[in-house]
Structures are given as C-alpha cells and as structure tokens.
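A protein chain is absent from this complex, but the other protein chains hold their places.
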Amino acid sequence: MKNKLMHLSNETMNIGFVKKVEALSGSSVRRCFQCGKCSAGCPMSTFMEHPPNRVVRLLQLGQGQRILAGRSIWYCASCETCTTRCPNKVDLAAIMDALRKLSWDADGPSKESYVQLANRLFIENIRTYGRQYELRLGAAFNMKSGQFLKDLMLGPKLISKGKLKMFHSKNKNIAEIEGIFKRIEEMRKKGEAL
Amino acid sequence: MSRIGVFVCHCGENISRTVDVEQVAKAAGEIPGVAYSCDYKYMCSDPGQTLLKKAVAEHKLDGVLVAACSPRMHEKTFRKAAEAAGLNPYLCEMANIREHCSWVHEDRDMATAKAKDIVKLMVERVRKGKSLAPITVPVTKRALVIGGGIAGIQAALDVADAGHHVIMVERDPSIGGHMAQLSETFPTLDCSQCIMTPKMVDVANHPNITLYTYSEIEKVEGYIGNFQVTVKHKARSVDESKCTGCGVCMTKCPKKKIPNEFDQGHGMRPAIYVPFPQAVPNTPVIDRENCTMFQSGKCGVCAKVCGPGAVDYEQKDTFTVEDVGAIVVATGFKLYTIDRKPEGSPIQGYGEFGYGTIPDIIDGMTFERLASASGPTGGKILRPSDGKEPKQVVFIQCVGSRAREKGISYCSKVCCMYTAKHTMLYHHKVHDGQAYVFFMDARTPGKGYDEFWRRAVEEEEAVYIRGMVSRMYQRGDKIVVMGSDIQVGTQVEIEADLVVLATAVQPQDGADLLAQKLGISYDKYNFYSEAHAKLKPVECATAGIYLAGACQGPKDIPDTVSQASAAAAKVMTLFAKDKLERDPVVAKVNEKYCVGCFACKKVCAYGAIEEKEIRDRQGNLVKKVAYVNPGVCGGCGTCQATCPSKSIELDGYTDEQIMAMIEAL
Amino acid sequence: MHAEHIKHDFEPKIVAFVCTWCTYAGADLAGTSRMQYPSNVRVLKFPCTGRIDPVFILRAFQKGADGVLVSGCHPGDCHYMAGNFHARRRFAAFRALLSFVGVDLNRLQFSWVSAAEGGKWVDVVTELTERVRTMGPMPEFKELEHEEQWSTFAGASVDKSTVLNSPELKEAYDSIG
Partner (left out) sequence: MTPGKKRLSYSYYPGCSLHASGREYDISTRALFKALNVGLKEVPDWFCCGATPAHNVDELLSLSLCAKNLSLAEEVEGDLAVACAACFSRLKTTQHHLKEDDSKRKQVEVAIDGPAALNKPVKHILEILAREYGLAKLEESVKKPLLGLKVAAYYGCLLTRPPEVPELDDCEDPSIMEDLLRALGAEPVKWSHRMECCGANFTLSRPGVVLKLSNAILESARFAGADCIMVACPLCHGNLDIRQKEIKDAYGAPDSTLFGNIFGSELHGGSAPDQRDLPIFYVTQLAALAMGVASGSLGFESVITDPKPLLRDKQLL
C-alpha cells in the first residue's frame, strides 16, 4: 500500500459519507478515542490493511474513500468482538456492515469483495428458494468468482454424508419472500428507507 | 407614613451626562412618603456620605435610597453610612442608574425617564423594607477529621498545630490509609513509609488530637460552628487503655493463616492483629469473624498470654458524642478489582481478562506490596502463583477508567504515573526483566512528572505500546496478552509472567452513606462534590464541611496534601472568630400558615430546612411545620417560590417588597 | 450596538427578573463596557432565579408589562447550587399555564446570562424589545386586573388561605411538585 499524503480540508473530508455510515450503523464514530482494543481482539485484524481502529479513525477524518479502496471491510467476519469490548460502545461490527453496503451500492463487486459475492448469492438464494440451498450456493460461487472447483472438492464427500442436499427444499409461501424484497426495493426507490 | 430620603448621584458626569439628575431628584421628591430628595456630584465621596448622614438626622429619615452606581459597587459604603447615622443598614438601598441606565443609553429623555422609573421602584422596596439584624452563630473551636489517610493526617496536624482540638475518626484499626501501603512514591521515589510513619506517630502523640481508630461516624447533627457528631467505636476486643502493644498475643494466636488485607491478601496475619508493624495505634484488634473464640467459644490463648490483661472478649461497641465546629472529610478511595461485576457498580467487568481468576494478573496496589521492603516478599518481585521471579511483566493502564460504557468515564489520574514508577521499580529489582506497558496516553501534568515518565522509557527501558489489550488467557504458566499497537497498526501478543492492571480509582465503599449522614452532595460515582470546581474546591456546599484528598476525586499525594492543608486553613479561618456573622438574607417560616408539606425541604440545596413539631401545653403534637436553620440557609429563596401556602419568606426579598415594586411599574 | 435616537410610536415596557450573581452582574458589565441597548427594560433583582415566583410574572403583565424577561445563571453555575434548576422546572410548568390564559409566549423570554456576558445581555434585551415592539401592546391582559382573579397578593394585606383559589394556579403548582 502506498502511503499517500492526506490533505485535510473542508473539501477533502467527506463528512456526508460519515454521516451515512453513522445513520446506517446507528453508531457514532466520534466517540472512538483510538484505544485500539477492537484491533487487539479482532480475529481478522492480521488480514486487514486497516485494522478496525484505523477504519474508525479514517471515518473520523472523513476519509471513507481510503477505507473502500482497501479490503479491510471485506475481511470482517461480523464476530462482534470489537463491539462487545469497545470501552465506548462504538458498534464497529455495524459500521463494517454499513461500509460494505455503501461500498457495494456505489461500486458493485470488487476484487476484494468475494465475500459480498457470496453474500449476494446467498440472498439471491433466499429470494428464489426462501431458504438456503447450499449446493447451488457453492456451485454458483465457484462459477461466478472464477474459482472453479475450489471448494467443491468437499462437495461429493458432503453429499455422500447427506450434508449437501441435491435438491432444495422449496418454501410454499415463496410469493411472500418475493413480496418482502419488492416492498423494500420500492421503499428505497421512494426514499423511504436507507 | 414613611420618611424616605432619595440621593441622586451625578458620578462626575458619568450619570449626569445622559440623565437629568435634577429632574430625577425632583420627581423622587414627589413620590408619596419621600421626605427628602437631592442630587450631588459624588455621593460616595466623604462629603457625599456626610450629606447623607446629616439628612437622615435632620429629616428623621426612616429609609434611604441612593440612586447612583451598581449596588455591587457601593451598597456596603452607603449601608455603613446609614448605620453610622443610626439607621438599620438594611433600610438603605441603591438604585442603579449608572451601569443600568446612563452608561447604556444615549437618548437623554428616555434615560431620564428610565432613571425615574428605577427610583420609583426602589423607593417601594425601601418602603417595604424591614430592619434586619446580622445573624451570629457561636463557633465550637474543635474540628472533626474523618479518615486517617495522608489527607486526614495532614489536615489534622495543621489544625492541631494552630492550637485547636481535633477529633480524628478512622474506620480501620490503624491510620495510614493507602499511602502506608505504597513502596516508593513518584515523582521522587522516596520511601513512602519513611515519610509517612513519622506523621502517623505525630498524630498519635499530638496533645491536640484525639484519635479514634476502628471507629465510624454514626450520626451528624447541627450546622456550621455547631455540629454534634456521634462516633461509634467498634469493639476491638482489646482494652486500649491496658494494652502495651507488646505483640505477644499476635505471636501466640493459633489462627495465623488469614490473608492480610494490608498486603492485598498476599501476606498472612493472625486473628488478633495490627494491620502492619508500624500501625498507629499499635493496639491489636480481634477479627471476630476469624477468631476461634468468637466462632466456637474455644481458644482464649491471647487473653491468657496477655500480661496486662488487655484482651476483653466481652467488649461491646460504644458511642461518644463530640461537639465540633467544622468537619474535614478525608475518606479516600478504593481500587476497582476486575472481579465479576458487583451489583450496583457502574463497571461492567472484565470477563475478557478472566474476571480475576488468573492468579498472576494483579492490580497496582498489589504490585506496591510486592515491591515494598516490608511487604510479603520482602521487596522481591515474585509472582503470586508460584513465587517465581517474572521476566516479562505487562502493565495495562486505564482498566475500568476512561471507559464510559464498560466502566467509568473519568480518568483515575494517578495510574499513568504509578505505572511508570512500577516499571522503574521492576527494572531496579529484576535487571534482566522486561516491562511492557499498554497505554492510550501518558497523562503526566505535574512538576517533574513528564520527565519521570520519560525516564521510565529512556533510561529504565520500559517498552510502551500505544494500544489496549483485548484479551488475556492462561496458557501453561504464561499469560497470553493479546493487544494492539495502533501506531504500527498491528496486533501484539506477549507471553507474560505477570500482568499488572492499573485499575480505576473509585470512592470508598459506603461513601454515599456517609455523605447522607453529613448532608453533603456527591456525584454519580459517589465522589464528594466541592462547592465550586475552581473557586471553592475545598468547601462543600454544606457550610462548615470541607473536603480533602481522594474522596473528592482521584488525586496523588502532592495534590492530596495541598488540599488537606487548604481544608485545614478553611477550618482555621472559621475558628479565627468566636462568632460567625452573616448576611441576614435568610428564609423564615410563618408557622401559623405552614401546612407541613415540606415541599420547601425538598428543594433546599443547603439542607437548611428541618421538620419542627408544634405541641400544645399538654405536649400533644399539634402539627409539623418547617423550620429554617438560619446558620445554614444560603438565602436563595427557592423555598419561598415553591411553598404552595406562601408560608416561608426570604428576608430582604419578601413577597410584599417585590409585589410593591411590581405595582410601581 | 443600537442607536437609540429613532423614535418609535410604541415603546414597550419590558420587565426583567434577574439574579444578583449572574445576570445582574452581566448587565453591570454591559454598562461598564458602555454597550448600548433600548431603554425599555426595568430590572428587578433577586438573589436567585429560584426565588422568582410565577405570580410575579403574571402580576407584571397585569401591571402593564408588554414583555417579561427572566434571566439567571447558566445551568450548573447557580450560585446557590440548584436554585436555577428548580426555577427552570417551575417555569416549564408555568409557560403552559400562561399560554392557556392567552399570553403569547413570545412575550416571555427565559435566558441565561452570566456575569461575563455583557454582550449577551444586550442581545437578549434588544431582541426581546424589538420582538415585543412588533407585537404591539397587550391591553387585553391588563384589563383582567380588574377582575382580580390571578392573585391575592396585590394588596398589602394578604389572605393566605385563598391563595390557591384559581384552578390554573393550583394546576401550575401541582405540576411543579
């Protein structure tokens, strides 16, 4: 990672973005006093170029773009360790959620966002089947991420153990699920929901 | 009909430039009840005051109004002059036609009209004014000091040296408090006991100090200058007047394995004990919960071996009542322990550190005992679990402090410094050992303090890591410390042999209960509240009670001693007079109308309002009414505005006076 | 700073109830600093805003005030520790009562002016004066005086037993608690 000069001014600090993160996550970023306890306990910290405390710090400085340019948010496992132990109750796990949503909404998939790809497929699965259909999920992920057969090595073994079902159990009220997705989309279109 | 005199001042040209003073004087003269009016160039000058005095005599005035500058400027001057002329000083008022009129308006007509109005209002006030006599209360020149830590000791010695008698009440068997537990003290690293014990002995030997240890405050009555304090003397089971302090009982007591509180539970003591060898007084107490005699009626060894026959198993708690004029509260602090969240504590607890289940995670005070030459290890740094010398020691700052959601939001103030001290002491004692400190900031604002911290880093080679610790767990005989270094931006893992936590400084247990007995206020953490954060940091809002030391907020020794001496000075100021005199602007209750709802009592921040019983001649209770203690009333008038039956009135600001002014609008 | 020489058709009467320690001193400071403000205000000094009884405000309106200002120390700065806190609670209940009896609440202003805030005193007084000036005089309320339904305090002799005779006052007091 290049260590780019940070020029701070009213123009370069994107406070609007920070406000969005705060609204989505329901958590203040200003409350953080950079104790680093979140990063100390984060199981994924070593995978991130910006450990959790620095993600909050960059938000405090209005540098959301620096976070989104990196992969940190895609490595967060949503384990809530940070949120639980933060002395100031900064809900970092929720902030990470918000950042992922904003990133995806703005830029769509990126090379770091396999996870999000998996997540999207997971949700697509819900929309189609009402429940998870793990075999399809795995297969689709491998196809779409270009990581052919990466995990399907485990597939046959799992199927033989009855762990991966060959057929999905489709929900009878599938129409209702579609309804939920539709109504949320509509609310967003009308600006009634974030 | 009243005979009021109105004196309108020009203030050179300050007033007369925009206000037509002659017209004002003339208009004043036309107000009914005004017997005399005039204007003069400088009312506060000698001739001005003489003019006033003369007029009072000549015109038999029964009230005086000086229309001039702000009363904040010269009210005292003119009240004195009025008094000299034989008038009650509270019948002299000022109308502010300078700061509130001539200086803030340019239009002469309007300013003059306003000045006339102001005079008119104030004449009504004078008319309805009452003669008031200053309130005097006698002062008992004996002080009570609660708590025998360094704060209490310093305050007691100062007051006693000034020649006044002091009663010191200490809850524990010995005075000394936390300072007696410390090894060496920042910022000079002098031996704590070496500087502390002589002072403790001074207290014991001072002819002006009565020391009650193993005693508590039971009840406090009265007010500034006149408190009656009931002290409970807990049964020591040893007759202080007979005991010579020989210590034989302690060596012979068969119950020897009781964890010693003074050593933070790491040393042992018998059931009959003094907390530490230099204890003052050197009279043991029997810890009844651990004594076989008290638990099963057998033993009695100590009574047998005691030559003077001082041991007394039948001793009961006793009470004495002390009259004192001033109280210094110096009850100090306690340290937060990382145990599971205690009920009612603002601290959530530190499960991620094992809730105190890992033996080699200790707090700062325990480290002090380990480092102290008189401690359980004789000053060697040996860890509690297996007595080995730790080669890697991790210190963690701000545990419980500065954690508004997990713990408490304030900074404990002393731990940055004592942690730096601990790294030095450790380095002095274990040359091949390494100290690591997890910290957020080094808060070292004191004389020589930052230099001290830098010495720990630069010369004593402590490794400071800016970041906090998320988790610790035992693995084999090591403690795995998972932290982060936010400057490098990486996680840090250290396998420590010993971990020392700088845990939060909290008020003493029961601090709130003592405050309620004293009638002083305390904050949400139970630290006692000073009357003003900057200008009255030693006084309580309750008159006659002063604060010293860590009971008011976290403090190191220099700050504690400064505050203690300041509290002593306040006590001496109070004792400098035989009687207290104060402004008679105090509330009074009209008992005839008071319905005893005590709405007033609830709003009085000074605790000045008491419940008084009215009885008929047969002694039957007729009703309860409010009574305002004039020695305590601050004179705010809140009670009066609150009283639904208008039965309480503030002298100098009666409804009648104010209504009369409003009528004159 | 306000130039005063413009003559207006209507000069409202403003009464200010202030505490000695903060606002009175703040007004003094405005004077020593020679700041200028409209001369419509008449200041009544109290030890503390805690002493100010809502009845005084009602009475002031009856006696011809077109606007009333109540001002004391900032929250937390009360010389008497908590007097202004009680005052605030009392006035919150009182405002409801006032609007119930038909006083436009724009005529009543509460503010905090410390001993160091001469400028703020000027601003507060000026603003209130100008606001009330545009609102015009308030005759309707003054007329009520004749009905004497507000308070029995007016006269020198006070019959205390009938103090709470008006239900609105009673309600206001009850809500003060």
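We just call them A, B and C in the order they show up, numbering each chain from 1.
Heads up, the rule we're going with is that a contact is a pair of C-beta atoms (placed from the backbone, for glycine too) under 8 Å apart; a residue touches a chain by one contact, two chains touch by 3 or more.
Here the structure is a predicted model, which means the values were calculated and not measured.
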Which visible chains touch the chain that is not shown?
A, B
From the list A:34, A:53 or A:81, which touches the chain that is not on show?
A:81
Using the touch definition up top, pick the residue from B:13, B:221, B:493 or B:523 that touches the left-out chain.
B:493
I'm checking contacts with the chain that's been left out. Which of B:17, B:478, B:517 or B:612 qualifies?
B:478
By the contact criterion defined above, which parts of chain A meet the unshown chain? Give residue numbers in ascending order.
24, 26, 43-44, 47, 75, 77-81, 83-85, 91, 93, 97-98, 100-101, 104, 114-120, 122-123, 125-126, 130-134, 137-138, 141, 145, 150-151, 154, 157-158, 161-165, 169, 171-173, 176-177, 179-181, 183-184, 187, 192-194
For chain B, the residues touching the chain missing from this view:
340, 348-352, 354-355, 473-478, 480, 493, 495
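Methods note: only the chains that are shown with their structure count from here on.
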Counting only Cα atoms for the centres, state how far chain A is from chain C in Å.
57
Separation of mean Cα positions, chain C and chain B [Å, integer]:
36
What residues on chain B touch chain C, complex-wise?
70-72, 96, 98-101, 103-107, 110-111, 113-114, 117-118, 121, 521, 531, 541, 585, 593, 599, 603, 605-606, 634-638, 640-642, 644-647, 650, 652-653, 655-656, 658-663, 665
Sites on chain B touched by chain A in the complex
352, 398, 402-407, 440, 466-471, 482-486, 489-492
Contacting residues of chain C [partner chain B, same complex]:
3-5, 11, 13, 15, 24-25, 27-28, 30-32, 34-37, 39, 42-48, 50-54, 56, 59-60, 63-65, 78-83, 86-87, 90, 122, 153-154, 156, 158, 160-161, 163-164, 173, 176-177
